[in-house]
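Complex shown without one protein chain; remaining protein chains in place.
A and B label the chains in the order they appear, each numbered from 1.
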Amino acid sequence: MRGTRLGDRLLHIYTWIIIVWLSSPIAVMILFGFNDKQSKSNTSWQGFTLRWYAELFDIPDLTVALRNSLVVAAASTVITVVIGTMLGLALGRHRFRGQGLTNFLVFAALSTPELVMGASLLSLFVSGNVPRDATTIIISHVLFSLSFVVVTVRARIVTLDPSLEEAARDLGATAWGTFRQVTLPSIMPGVLAGAMLSFALSIDDYVVTSFVNGSTVTFPLWIVGAVKTGIPPQVNVMGTLIFGVGVLIAVGNAVAARRRR
Amino acid sequence: MNHPPMPRSRRDAFRLAGLSAAGLALAACGVQGQKAAPPKADAVKDFWSKQTKHGSVVFANWPEYMPEDKGPLEKFKQATGISYEYKEVIQENADFFGKADPVLRAGQPLGYDIVVMTNGIQLQHMIELGYVTPLDHSKLPNFAANAGQKYKVRAYDPDNKYTVPYMSGVTGIAYNTKYVDEEITSIASLFDPKYKGRVGMMADAQEVGNFAMFALGIDPEKSTEADWKKAGEKLKAQRDAGIVRKYYDQNYIDAVSKGDVWLTMAWSGDIFQRQLAGEPVAFVVPDEGGTIWTDNMLIPKGAANPVDALMLMDFLYQPAVAAELDEYVQYVSPVPAVQDLLREKAKTATGDDRKSLEDMVDSPLMFPSDADYARLRSYTQLTTQQEQVFNPIFQSVTQA
Partner (left out) sequence: MRRLTPYLLALPGWLWLAIFLVVPMAAMASVSLQTGNAYDGYAMTFSFSNYADAIGRYSTQMVRSILYGGLATAAMLVIGYPVAYWIAFKGGTRKSVYLFLLLLPFFVSFVLRTIAWNFLLSDNGILFGTLKGWGLLPADFHVLATTLAVVGGLTYNFLPFMILPIYVSLERVDPRIVEAAQDLYATRAAAFRRVVLPLSLPGVFAGVLMTFVPATADPLNAQILGGTGNTMIGNIIQTEYLTNLDYPTASALSFTLMAVLLVGIFAYARALGTENVLEAAAR
């Protein structure tokens, strides 16, 4: 079995290579958060400083934009995960009328170009006289994340053995009890993956948001606008902090997992 | 109400068309036409005579386009008692228009009293679709007194009927002095086979069209359809010869400062920033001509506080205020007196501040010379019909 172990080790290294590859631009971003730049442009290295960390909140609009993004991402992720998991369950576990159509809609939401989705949502809101603000951003983010959650959850459900749930019910569990104690734990990896995907989709979205935001500005929107005059290093610092908090959560999780074992 | 009162039924039709608005209409109703008749002078006067100061104003602008302490706006507040909301909500002219169109088409207010847009296709759409409130120049004394002559005569908005400039910039040629060892003076260099694969052109139809016309000795402000076709051919030949690396939007600037392209069409303000950062880039207005573009302030249709908006626009034309703004923004101010004010300030400043102020005052990128101005032209002025000819000619080159 030596060959097997070697293969596993190689795959382990390979996985880390992919993680490093995906994170490589982040290293540049972090670096330029320490750049002691002399003009507005922050693209060539000019020396080390901690100034931008001290002046992190000196650009009030940027701070607000970041906060808006976090609120929108959190809210839309929660909503998407709940209704997406329900829809995924219905599609993956049940037979019902309109199933084909529902599948088609899930596909359609996935394949609508972002620009078209943004523009058509805006027309809808305008014609319904709905003011554009954080709420309309959340509604739109739920729409484009929904399919990702549905598809991920469904891919999980279809590999599950339905007899487990039947057994639970035969043993006298209620429908809700069966769901909570049998179904949910077994689809949890899918739900979690869907949640992470929809958070990433939301916090990074520019195109759709730029249509439905009204005068609410999110982090990506602010940055795209600032490209015209030069992106301030505080943006890098904020990106660094988001990334840093993420790594801390990951490390904390890993440590906790080890303790549990 | 900020627009002439509309019959009720027509407004309902607009509301219905709202669903269609950004171009998406229900089968039966279609999208309403919006072509605006030029406002009658009386109607404009009449409109303004009914407006009063409300004590608040909402200003929509691009990020990083106002000092972080909002100094000019604070001074405005002290001087007039008008409170302001300043929103950095504009990221791209096209995106902003895409968002504004359905709202304004439905007859709803945008929620901003002043909006800043670059002259170009989208601004022209705004004006032609009747989305912009004509200005009352009797309330713009500082503009009349302090704006440079060049900023009062602009092809895209003659007599400043709808807009006044916020900041200007120039489209010229930037080159990386590490790789280009000659002095670039001519647009011909952009078409020179010896720079094969090292030339950046802009993706925007009006920008790229202007430069091809300069190269052919055509004045874009007076160009005809035949000229555009010639220009399109010239650009196509340039592309097919492999000279162009890429048709850029904003990210040409990184490409030239790192040497991915050696020379490129460029906007003056960007290059100035890179020079201050010590990067090896030079900027030149070519002998054949360069393009001057302007970010303009306008009052959108349905704005709640037009009088307050007008007062703020005018306030920004006080030389001291304009100087404070330009010291931060570092583009070309429409107020020529700014140069002298910054020069005075440099004399009293010390150290790094003094150095950077002196750099600004001496920079042709912030204060173009008269000779530069003489070579500068605006974008080609296009009617709706012309646009449908003009755009495809150049888009078929840049978006192949």
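Just so it is clear, contacts are C-beta pairs under 8 Å (C-beta built on N, C-alpha and C of every residue); 3 or more make two chains touch, one makes a residue touch a chain.
Just so it is clear, the model here is predicted, and its values are computed rather than measured.
Within the full complex, the residue among B:Lys75, B:Lys152 or B:Lys258 touching the omitted chain is B:Lys258.
Between the chain not shown and the residues A:Ser120, A:Asn213 or A:Thr229, the one that touches is A:Ser120.
Touch with the chain omitted from the figure is made, among A:Ile59, A:Val72, A:Ile137 or A:Val151, by A:Val151.
Remark: the residues of chain B touching the chain excluded from display are 19-20, 22-28, 30-35, 94-95, 97-98, 101, 121-122, 125, 128-129, 197, 205, 239, 244-247, 249, 251, 254-255, 258-260, 384, 387-388, 391, 395, 399-400. Interface residues of chain A with the unshown chain, by the touch rule above, are 3-4, 7-8, 11-12, 14-15, 18-19, 21-29, 43, 82-84, 86-87, 89-96, 98-100, 102-117, 119-121, 123-124, 139-140, 142-143, 146-148, 150-152, 154-156, 158-160, 175, 186, 189-190, 192-193, 196-197, 199-200, 203-204, 206, 219-220, 223-224, 227, 231, 235-236, 239, 242-243, 246-247, 249-250, 253-254, 257-258, 260-261.
By our rule, only the chains that are shown with their structure count from here on.
Inter-chain centre distance (chain A to chain B, centres taken as mean C-alpha positions): 35 Å.
Chain A meets chain B in the complex at residues 37-41, 43-44, 46, 58-59, 61-62, 119-120, 122-124, 126-127, 129, 210-211, 213-215, 217, 221-222, 224-230, 232. Considering their complex, residues 15-16, 18-24, 60, 62-65, 68, 87-92, 95, 98-99, 102-103, 106, 108, 111-112, 250, 253-254, 257, 269-270, 273-279, 329-330 of chain B touch chain A.
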